[in-house]
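One protein chain is absent from this view; the other protein chains keep their places.
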Amino acid sequence: EVEIEYWQYFFDARVEAMEQLIENFEAANPDITVTMTHFPYADYRTKVAAAIPAGEGPDVVQLFYGWLNDYVEADLIQPLPADVFPAEKIDAEFFPMVQAMKDGDAYWALPTAVRSLALFYNERLFEEAGIEAPPETLDEMMDIAAKLTKRDGAGNLTQVGITAGMTAQDHHWWREGLIRQMGGEPYLDDYQTVNYNSDAGRAALDMYTSMFTGDDAVTAIGFMDEPQAAFKAGRAGMHIDGSFRIGSLNGTRGLKWGVTELPATADGTRSNYSSYWVNAITTKAEGEKYDAAVKFMEYITSDEAMQIWLDVVGELPAKPSVGLTEENANDATFGPFIRGLAYANTTKFANESAQRQLMVEMVERITLQDMDPAESLAIAAEAEQKILDEYYAD
Amino acid sequence: MAELALRSLTKAYGQTEVLHGIDLEVADGEFVVLVGPSGCGKSTTLRLIAGLEDTTSGAIEIGGRDVARLEPAARDIAMVFQNYAIYPHMTVRKNIGFGLRASKLPRADKKERIAEVAEILGMTPLLDRKPSQLSGGQRQRVAIGRAMVRDPAVFLFDEPLSNLDAQLRTQMRLEIKKLHQRVGTTIVFVTHDQVEAMTLADRIVIMKDGHIRQVGTPSEVYRNPADTFVARFIGAPSMNLIEGRADGARVALASGGEIALARGGGDVLLGVRPDDLHPVEGPALIEGRVTVQEPLGPETLIYVETSAGEVIAKADGRVPPAVGSTVRLGAAPEDIHLFDRQSGLALA
Amino acid sequence: MAELALRSLTKAYGQTEVLHGIDLEVADGEFVVLVGPSGCGKSTTLRLIAGLEDTTSGAIEIGGRDVARLEPAARDIAMVFQNYAIYPHMTVRKNIGFGLRASKLPRADKKERIAEVAEILGMTPLLDRKPSQLSGGQRQRVAIGRAMVRDPAVFLFDEPLSNLDAQLRTQMRLEIKKLHQRVGTTIVFVTHDQVEAMTLADRIVIMKDGHIRQVGTPSEVYRNPADTFVARFIGAPSMNLIEGRADGARVALASGGEIALARGGGDVLLGVRPDDLHPVEGPALIEGRVTVQEPLGPETLIYVETSAGEVIAKADGRVPPAVGSTVRLGAAPEDIHLFDRQSGLALA
Amino acid sequence: MTDAPLTEIPERVKPSSDALLAKPRRGPRDNAQVIRWILLFLGGVLMVMPIAYMISTSLKWPHEVYNVNLIPDEPTLENYTYVLEDGRFYNWFWNSLIIATLTTISNLFFDSLVGYTLCKFRFPGRTLVFIAILSTLMIPTEMLVIPWYLMSQQFGWLDSYWGIMFPGLMTAFGVFLMKQFFESVPDDFLEAARIDGLNEFQIWWEVAMPLVRPALAALAIFVFLGNWTAFLWPLIVTNSVEMYTLPVGLSGFGDEADVAWELIMTGAAISTIPTLIVFLIFQRFIIRGVVMAGLKG
Partner (left out) sequence: MQFYRNLTLRQKQIAWAWAFLAVPVLFYTVIRFYPTGNAVLISFQEWNLLGSRTWTGLDNYEKLWNDPEFWTVFVNTFQYLILGTPISLVLAFIIAYHLDKLRFGHAFLRMLYFLPFMTSAVAMAWVWRWFYQPVPIGLFNNLLASVGIPQVEFLNSVDNALPSVLAPAIWAGLGFQVIIFMAGLRAIPVSYYEAARIDGVGWWVQLTEITLPLLRPTIVFIVVFSSIGFLRIFDHVFNMTTNNPGGPLNSTEPLVLMIYQTAFTSFDMGYAAAQTVVLFTILLIVSLLQLWLLRADR
């Protein structure tokens, strides 16, 4: 009789899905009990960071992929046993971005699901404006956005064509989407060198700022406080967001929405960003518990678990074999995300929030201080490089 | 300086009337003392005169002018409060000067006036102290100074001495008396201490429960109290009251014994002040056993248990009757007061 | 009950010594009053006896036992504080019972004891009131009750009456006197009011600046004050002091005039109490102009401006000399006190 | 003179409100009163505007949350049902209640004990102790959380009421407040009790404490409020959903970048009720209590 503990952050659907998984797992392994604890999302990281180093907390923990390095370095998690999780097999079966979790021959952690970005649009507003199909390219997107933008008599925006705000998902879209689509490469040296202070970076930034600057702006930063709020309230025509948004949009009354892949460039270039939460075994788990934890890990990274996760949470399976089934890939809702995974990249962050903050400030310098975009871009690049240097220094 | 008149003054707080029609005329330069037990409405009367409260009905005239609707500052009065109301954060100079704060006098004149008042009150060396550095009597003088500096037509004092200890009280009493003799302003002075009232007043106003019971000079109210309340209130220790029956020629005491008195009739109370009641050899008014002695120096108060209750008498200070001994007490007929037992009013 | 002895008691706060060696023996059942001006160390003495402060040197014995190191509660004393220190949050019953809080008596006995004390003090109907619902005198009685209930060997009172108004003060004074007569406990009573001291004490202890100036019965200290301080402190209004020179047979006053007195010698102060100084027709001690009259009822105090300064005298209450008139004042030789002008000590 | 119990507003102070209340004045002063009342009322309305919106939002369906209207188009109690139907809500509410109550009691006890000692005893180190305690106000909780966590873990206090409570058992604010309040308790009261044979602890507990009851009431409100809304530390120290306090539990109404404001508002509205009750019970004491502290520097 072994009892192991599992931690994740609190979100109704995730908790529900995990409860199902645990139930199934316990049915198959009657001698193992799994207790799940969850914490508010906003403070999950703090909580985990306080608990795990103190030797408290779970045997199996869910971590954001970007945090993993720190935990590895501090010896807080242990590698997955190669016999149960052979590297070659995982390399082959999972989406390639998962390989960021690999160190030599061993994987440190594995996700159940992954997520990517797509373009949500408000079907009712599209209908009203007589737009028939969602945009395929960036230009089309801008055209449609212009049509959907409404102003009051004083010229104040009352409805935006598309939402904007680096504080939400736009910084991912800009980094891994727009820059690559403009022919650039945001980072070099395995994300240790900033490379977006370039023509492509400049073009991506111009493209992005053109949405909310000038007289023909189709949006405003901070319109209705938060982008998803504007979209949920039906005051934004389009909105770029992650697959995790699906659940909350589904629950919004009076909102009819569709989703499509991120727009391509005129020449059809696409790029997307993907991220994921991984599960890892902490160093706390020893002996019997370790064995039980391995079994549990095995189950929650199984095909069955991934499908349950997709059905309940709406997050995308981490294996193409599960995700890219005919049914899933053509699903009206999940399809665009799953298809996006194929051309997605995953940023390796040193300090995600700090790096995001630099993007936010880059835009603020332009909008609030009228700084030349090139200059602002250079400042951001330099600052981000500093963060990376500091992080990789030792 | 001015005369002051209250006409049928009443005052009610909400539903409760606390003054039931006060009529009083104060002559210019007169020193009138309002006296009475706690809660009888003395302060209320004073506050109405000052304009700190609205009258409910009746009129107040100062110097012939109806002031009922005037702001306190426009009434040409000054008031000294029981707790002095001197500002702890200001020096003596500023406190005194505060009385002139609203005046339009030139600055130099104000200074001069403050200096003058300080001189009169003997406060000149203390002008730069804060109240916390003053003794009780000095604080009192600051409060008076602040009132004096305005040179008002009427001074109002609300128990200005009750916070002082016995010795200071005696001394300040004298100073106020002298002040009045010097400046001659009309003064209305409130106290519940009858000794203060007696020693200070030109006329005493004795109040009870919102009514005036008697108005008169100190010796009038002492010698001819209008009723038992006044009789007992004025004079310490209080007048002894003994039940009796008068038939127009003599009064028979309930405790036995009688005395020839061609006054009154029916059920009476016979009043004798302890000061007038002495151990006598001859025919006595009443007799009893001495229970307590209080030597006062030249005399000794004796408390005598009689069949009519305890009475207080005064005996010689050197050879007072011993405690436990029986004494016979008598008084001169002219020192005996008669009151109607029902109404308490004095019988002529 | 027990006798109390203080032996060379001194007390210093930091560097300042405020008691400079107090020696006093109080007999069992005696009522001793400590009297003196503010700051003379009366309260300090009392607090040392009570054990609220450490002694600096000297010994305190109660009932023959040295109590210097005992807790206040172990000294078998009770104390009544100037502001009563009765607890506003407790009923009268609880307040009185608080004196037994630490006692090991059975509950029923405690109840009985409280009832008994309440009865003695006439507080039985008020037992369930809170202090805020009591008058000043009643509060005072509660404080006394709390002390009484413990049935201590020695009662200590620290100016228990000074917060009361004049009339209540007289009344409570009497009650304390009666209480002492009934229970017979040793009492040490502090006041700065000499009238209180005179009326209450078996013996009076007059203190000044941390020294005892005189100990004696009320009439001793009144009649034979040991020095000018005691002479002026006891008796109100204060004794008049007039400068003079004695040659063993007569005293020549600095203001002119002289009087036959076969006492003392050299520069003296001649003391006469206002009570003993009256307007006379014949040979006078001193003469002057009346400046102020204070009618007290049977008598009138007159303030007389003389060449030796202001003196106070007593005149008849009915026909006092008018203000402004000149009076000649005289006193009986046996009422005249002589003091050495340098040391202030009385000359026999 | 000064024998009025110090725990009550001195007599002379009362008329400023009560006496004036009893006495309707005529004339221009009356108008001034009305104007003053109206202005203060308008100010008060402005003050509670955000709270009105909080309640309004809690009565809205999610899609209406972002509208400006104060009166919901379609008012619903759905949010309340949702929050209250969640069995854990009661659990969290109960945890919060117990923790806030116990912490309050502890603060009342210890803060006043320390305040009393610093106020009424003369002993070497007094000033030092006072300044040291006061200086604890200068460190933000955020920085103490980690050491506390390690400490809790070492002593096995994690995930327990004790663990949540221990850092707040005493506060410098309370000590300072109580110290001020005890200044107004006359020493005579304490000495009288000493003569009656009480020991120092009994004197404090039976004599001094009842005399500062109003102050204790004021402190109680502040401490209760502080603990009722405490978030960071309860979050860090709890490991199981059952041990969450209300604020920690309610903060779960959000995910990675989206927050269910209508539920947050509902939770906030509900969790204001106990504090409101505590305030309504004690508000009269606050006024009195702080009066007594006199704050007389």
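By written order: A, B, C and D. Residues from 1 in each chain.
Here, a residue touches a chain if its C-beta (ideal position, glycine included) is under 8 Å from a C-beta of that chain, and two chains touch if they have at least 3 such contacts.
Quick caveat: nothing in here was measured; it's all calculated off a predicted structure.
Asks: Counting the whole assembly, list the visible chains that the omitted chain makes contact with.
Replies: By the stated touch criterion, the chain not on view contacts A, B, C, D.
Asks: Touch as defined at the start, partner being the missing chain; which of A:Glu226, A:Asp241 or A:Glu384 qualifies?
Replies: A:Glu226
Asks: Tell me which residue among B:Ile77, B:Val92 or B:Ala346 touches the hidden chain in the full complex.
Replies: Answering carefully, the residue with contact to the hidden chain is B:Ile77.
Asks: Across the whole complex, list the residues on chain B that are touched by the chain not included here.
Replies: These residues of chain B touch the chain that is not shown: 47, 50-52, 71-74, 77-79, 81-83, 85, 87-90, 98-103, 146, 150.
Asks: Tell me where the left-out chain touches chain D, residue by residue.
Replies: Residues 9-10, 12-13, 15-17, 20-21, 33, 36-37, 39-41, 43-45, 47-48, 50-51, 53-54, 57, 66-68, 110, 113-114, 116-117, 121-124, 126, 129, 132-140, 142-144, 146-148, 151, 166-167, 169-170, 173, 200-201, 204, 225, 229, 231, 247, 251, 257, 259, 261, 264-265, 267-269, 271-272, 275-276, 279-280, 283-284, 286-291, 293-297 of chain D touch the chain that is not shown.
Asks: Touching the missing chain, which residues of chain A?
Replies: Missing-chain contacts on chain A: residues 42, 45-46, 49-50, 52-53, 70-71, 73-74, 76, 152, 154, 156-158, 165, 167-168, 220-226, 233, 235, 351, 353-354, 357, 360-361, 364-365, 368-369.
Operating definition for what follows: only the chains that are shown with their structure count from here on.
Asks: Per the centroid of Cα atoms for each chain, what is the distance between chain A and chain D, given in Å?
Replies: 41
Asks: With centres defined as the mean C-alpha position, give me the chain B-chain C separation in Å.
Replies: Using C-alpha averages as centres, the distance is 26 Å.
Asks: Among all residues of chain B, which ones touch two or more of the remaining chains?
Replies: 162
Asks: I need the residues of chain A touching at least two other chains; which ones are they?
Replies: none
Asks: Applying the document's contact rule, which stretches of chain D touch chain C when the two form their complex?
Replies: 1-3, 5, 7-8, 186, 188-189, 191-198, 202, 206-207, 210-211, 213
Asks: Could you pull out which chain B residues touch chain C in their complex?
Replies: Touch residues, chain B against chain C: 38, 162, 165-167, 170, 174, 177-178, 181, 192-195, 198-199, 218-219, 222, 235-237, 273, 275-276, 291-292, 294-298, 301, 303, 317.
Asks: In the complex formed with chain D, which residues of chain A make contact?
Replies: Residues in contact with chain D: 9-11, 37-43, 46-47, 50-51, 54-57, 168-169, 224, 226, 228-230, 232-235, 242, 244-245, 248, 251-255.
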